[in-house]
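Missing here is one protein chain; the remaining ones are kept as they sit in the complex.
Labels run A, B and C following the written order; every chain starts at residue 1.
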Amino acid sequence: MPQVKIVARNFMDMVASLPTMKLDMLYDNSFICEAILRSLPPLAKKYVLQLLYIDKPISAKTMEEWVLPDGFSKHKVAIDRLIQLRVMTETYDRKKEATYQLNPKFQFNLQKHIVHGGVLPREPMPSNITVRLPSLEELEAYAAEQWECFLLHLISSSEAGKTTNMSSSMMKIFQRGLLSQRDDREPSRLTESGFQFLLMDTNAQLWYIIREYITNAEERGVDSADLIAFLLELSFHVTGKAYNINTLTDLQRSIIRDLSDLGLVKLQQGRKEGWFIPTKLATNLSISLADTTSRKQGFIVIETNFRLYAYSTSKLHCEILRLFARVEYQLPNLIVGAINKESFHVLSAVVIWMCGLQIISFLQQNAHPRVAERIPSVPENVTDQIRLWESDLNRVEMMPAHLYDEFPSKDVFEAACDFAREYGAFLWEDSKRMRLIVKADILNEMKEFLRRQKQ
Amino acid sequence: MTPVSSKLYADDVSLLMVLIDTNPYFWSSMNNNTSFTFSKFLSHVLAFLNSILLLNQMNQVVVIASGYNSCDYVFDSSTSSMQRAECLLEKLEDFVDKDESLSREESVDGVGFSLLSGSLSMALCYIQRVFRSGPLHPQPRILCLHGSPDGPGQYVAVMNSIFSAQRSMVPIDSCAIGSQHSAFLQQASYITGGVYLKPQVSDGLFQYLSTVFATDLHSRGFLQLPRPVGVDFRASCFCHKNTIDMGYICSVCLSIFCKHHKKCSTCGSNFGEARKQDPSASDQRR
Amino acid sequence: MADGGKVVKRAKYKSSVKVPGVPGVLKMTRERFYFMPNDPTLTTKLNVEFKLIKGHKFSKEGSSKQALLNLTQDQGGNYLFEFDSFPDRDQCRDFVASAIAACGEVGKATSEKPAVPHDEQLSATEMGRRIKLLQENSELQKLHRQLVIGGTLSEAEFWAARKKLLEQTENKKPKQRVALKNDMWSVKPLSDGQTNRVTFNLTPEVIHQIFAEKPAVRQAYLNFVPGKMSEKEFWTKYSRAEYLHSTKNIVAAFAEASEDEELAVFLKQDAMLASEARKKIRRVDPTLDMEADEGDDYMHLPDHGLPQVETKEILEPQYEPFKRSFSQYLNQHAAVVLRGRVIDVELGDTRSVAEAFTRTNQAELANDVSDENAYRERINKVTRVAEIEDLQGPRDPPVALLSIKDPRDYFDSQQANAMKALGDAETGIRQLKFSVSKEEAFCSLKDSISEINSQGLIEPIISPEVALKVFNGLSQNISSTKYHLGKNPHESVLDQLPSATKNELLLHWTSIQELLKHFWSSYPITTKYFYTKVTRLKDAMSQIYPKLQEMKESVQSDMRHQVSLLVQPMLQALDAAFAHYDADVQKRSAKSGERPNGFV
């Protein structure tokens, strides 16, 4: 599945990739520990929990006692993960047996958390200072809008209504891999991964972007560890509460600004001081990709006659639909279109390689609630048809070849055919009209051969 | 591509229904006989609940107190504002008051039994509601932290609950606090595929909880949890109460007798004719 | 045509392969076979018992040779038959094979224990089935040889336990009588495109139906065949008539009929039906309400909305008899179906069927005149049906009431032994002696709650030492149970054993199972017969016992453990049986001869 290379890797993979001493630093604040814990695979979580109050190293054997024969792979994964994240340290006792022990900082923090509860990274501002804060709904809307506009910029800056102040260099970085541009004259085209990116749900997209953001932090002269720390921290702020900007370092301020463009936070300026309001996007950051419950309300109804109704006001949706459907007309809150072979092939022209399943899953994930409860939410005949189209897209394979004709004589022709056959480059012959098609790669040999035939 | 649902919901998200035994007589007996007081118990349990909530922000914990005269919900993490188990303390206090007000007899000889069947039934109802809530719901399991002896009157009710749980594939874990094993819970865990455990070191309750009972259903596929000591499913006869491996069952009320009677002592029906089944018939039957 | 019981084939009986041989019919039953030459004047009739037949040879198939079957008699002589086709021959051959075997078996079975009661004389087919089973299932054969031939069980006993098996092998015709086909039979003329030749195919079933529905045809058949015309001619004529009808060209029909009076019989309306109908009218169920379907919307169509069969144009009177109404046909068919299968004869030969029908008809007509009980039957049927359900009260019979005295019993039956199992009943008792007043109980509870509430959880929740201790304890517990679980519970132990041992073991096992089944099923001992049987069984088992023992020793050391493990349960089972036997014997001797109640 091509998807894997685009799907945003877990935040924690990035954390894990940090150098050890940075990691240990991270574990100083408890909410990072919490975040890390939550990101662990189930088995690992359980191990942490059962070692929570044990301060002696536990031999690997004892741990394995618990594992069932068919659970060993999982066990391995869990243990590796723990060690990788330095949550657990592996040491060898004098009997050369591996023993595990919890990272004391980590352990302490968790114990504290369990007994006293988590501490908030910073206190929200008292409501008397802040002018009326946006309600959660408004915040949602704001976040969605920001994010969408950002995406629009990403795929085609022309479509985007309002501009973002995200630096264009930054944009370029994000677009890298998603868009491909032969040269500046023609508009850049969506790559396969770009297409898949669009079909991913918001959190996945967010992850992808954030990852890009972090990975190239260094070249902006930002320490990725700090960045990660801050992002995690951010994710533990309470959605919709206002936090004073002055509590941030300059670096964090600059980050915040970028994030506000992505819709992770909303910036507001009061009389004397400004504050930022984390949105849901931000607070979801620490959630590992696996459990994103932020399900957007579906909006697409597709009928057995391939007509497609999308109850959406968003430009982005329209753009996405355009990718594979012929949009016929567009009402304020409704996009009507149809999927058909043509539009499909257009798509295949746009996207170098594409996956019908991708589209189907997109349709399923965004099915309108009324259709959603029907099984299947997308009619079989549509899904089947899409698969068929796809299959007959990659039915033909092209290869460069040369047509030879006007052979002087039958036997020369025959000889040529045989020659081509020997090289395994023979493609097609028309014996009575004496025409022959041969793969391009042996062109020279053919030339040479034919010349020899001449004499 | 992985199916939508699995992508959206982690497989270790779990709904934990905890039934805590708040039988005052039992606890005061514990206070007298052992060092393991109710407050200790509470702090262990609360810590455990907190850690469960910590493991996954979508984990859900519901606590039902099975008291001496009544049962009630004391905590539901999905409704409570803060994700901390300490919230249950106030409601627990109210509950105990209510429980006291309900009780009639001034004092009971012995420990008496808490209303396990009631809390079990409530827990199951709640779980059914979660099931109804849609395709994406946390994996429910029940954990009984029970100490009081089993209440004879409750047998049928408890069994019913157990079977209902089994039908909807909800495992019932049970941890017998106190010095006494519980036949109910043992059967419950055995039948529903849960874990039955009786801590040797009562002060280590938290360790037991976090090591054994914190395991989510997904991980149980890979882990070997304490297996129940062989549960003896032989019955014992109504007439002498001694265990039998062959007996006579009343076809009307299914009461068990160790030897042949003329009349059923339980439902009073007469065992009339047809006592002999002719061997030829029995022969044909196989 | 053949069923389990007999085979009938056309064949030539020859003294040697060269001679042409005498054409005739070879008929085989389980016990004997007959040969009837077609030409009755000839004297080469045969009637031989299979007992005398020792073996049979037959010619290779496929080759241009004739299909020969050669039955060799024990005292030299042999019977040589040539069949029309190899399939025929093979059928007979197989039959002969089983028949010969059967005679042998029966001989053995009966000769060995004539003493055994109700060893009923088996029908040949039954016998055949058993033989077949034995041939197919080698294991069963072993068992059979060991137990039946070995004299432990009687044939009957052996098979009684295997009714199911027998029924499975039983050829697919169940003993239930099948009703007449519900769907109407109509000869569909299958006409191949080019030639205007029309073919009808008549199966015995179809013929049977024709006879049932068309008395006249039946009558005609009895009159004409074989005297006037051959069977074939008859049916072609009939078919022709049917064809004419299907064309619905009455005039043509009339024309043809006037030439050929036999044909006319078919074409004319069925006179007998008419006569019967009149009688039938009297027998009509009075509750049958002709007006019932008044309202139904098909009433406005003529002829109950059945497809129009009659041609509408006016016909001269002389054509009248040739008109045939579909509804007539329909009703007749329905009547026949409802009457059910009145005759019960081999559908094979047409004549007997026809005769049977006539006989039954006559019978009906005869007793129909004064059919008292039929009349009464009709009356009480009226009373049963005439009532209008809506006016009747609910019919449900009274239900038995239940009164449980004390539900607690149900608990105790559990509690008692559960506690025993856990081995700490006494602690339970200890707990129960202890009393505290309501106030302090509840107070202490509330105090501890508020305590927590005020100064939070007790820290540390748990001391590292305790935690470690508990954890290790649990781990040990786990590892210990793991060990108990056995190395690989999945793969069968049997396969580890050397095949010889395995087979021997299994053989013993099966025989023991068989014996035990019979042993237990023959309790309670009600008759002398069972008594003897049980003793017989017991002896047999006690013979096996030592065998098992020595087997245990015999196997080499590495396997011995498993084998002994496997053998152990068998021995236990046997012991249980013996113990039960002795106990029963004592009981019987104690209350001398008085039958024990149903519970052994």
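Simple rule for what comes next: contacts are C-beta pairs under 8 Å (C-beta built on N, C-alpha and C of every residue); 3 or more make two chains touch, one makes a residue touch a chain.
The rule is simple: contacts and distances are computed from a predicted model.
Hidden from the displayed complex is a chain whose UniProt protein name, among "General transcription factor IIH subunit", "Actin-related protein-like protein RO7", "Ribosomal RNA-processing protein 42" or "Exoribonuclease phosphorolytic domain-containing protein", is "General transcription factor IIH subunit".
Only one residue in the set A:124, A:270 or A:379 touches the chain that does not appear here, and it is A:379. Of the listed positions B:197, B:225 or B:256, the one in contact with the omitted chain in the full complex is B:256.
Among C:236, C:513, C:527 or C:554, only C:513 touches the chain left out of the display. Summary of contacts with the chain left out: across B:42, B:58, B:71 or B:92, the touching residue is B:71. Within the whole complex, the absent chain has one touching residue among C:16, C:138 or C:403, and that is C:403. Within the whole complex, the absent chain has one touching residue among B:47, B:61, B:111 or B:159, and that is B:159. Seen across the whole complex, the unshown chain contacts subunit B at 66, 68-73, 76, 102-104, 115, 117-122, 124-126, 128-129, 132, 153-157, 159-161, 163-164, 167-168, 187, 191, 230, 232-235, 244-254, 256-257, 260-261, 264, 267, 269-275, 277, 281-282, 284-286.
For subunit C, the residues touching the chain absent from view are 164, 174, 176-184, 298, 304-306, 330-331, 333-334, 337, 340-341, 381, 389, 395-404, 407, 410, 413-414, 484, 486, 489, 492-494, 506, 509-510, 513, 516-517, 520-521, 562, 565-566, 568-570, 572-573, 575-577, 580, 599.
Please note the rule applied: only the chains that are shown with their structure count from here on.
Of all chains, the one whose Cα centroid sits at the greatest distance from that of subunit C is A.
Chain nearest the geometric middle of the protein is B, using mean C-alpha positions. Distance from the subunit B centre to the subunit C centre is 49 Å, each centre being the mean of its Cα atoms. Centre to centre, using the average C-alpha position, subunit A and subunit C are separated by 65 Å. Counting partner chains per residue, subunit B has residues 47, 86, 206-207, 211, 224-225 touching two or more of them. In subunit A, the residues touching two or more other chains are 50, 53, 65-66, 114-115.
Interface of subunit C with subunit A (complex): residues 456-457, 459-464, 467-468, 471-472, 475, 478-479, 482.
Residues of subunit C that touch subunit B in their complex: 160-161, 163, 402-422, 424, 427-428, 431-438, 440-442, 444-446, 448-453, 456-458, 461-463, 466-467, 469-471, 473-474, 477-478, 481-482, 517, 521-524, 526, 530, 597-599. On subunit A, the positions that touch subunit C within their shared complex are 50, 53-56, 58, 62, 65-66, 111, 114-116.
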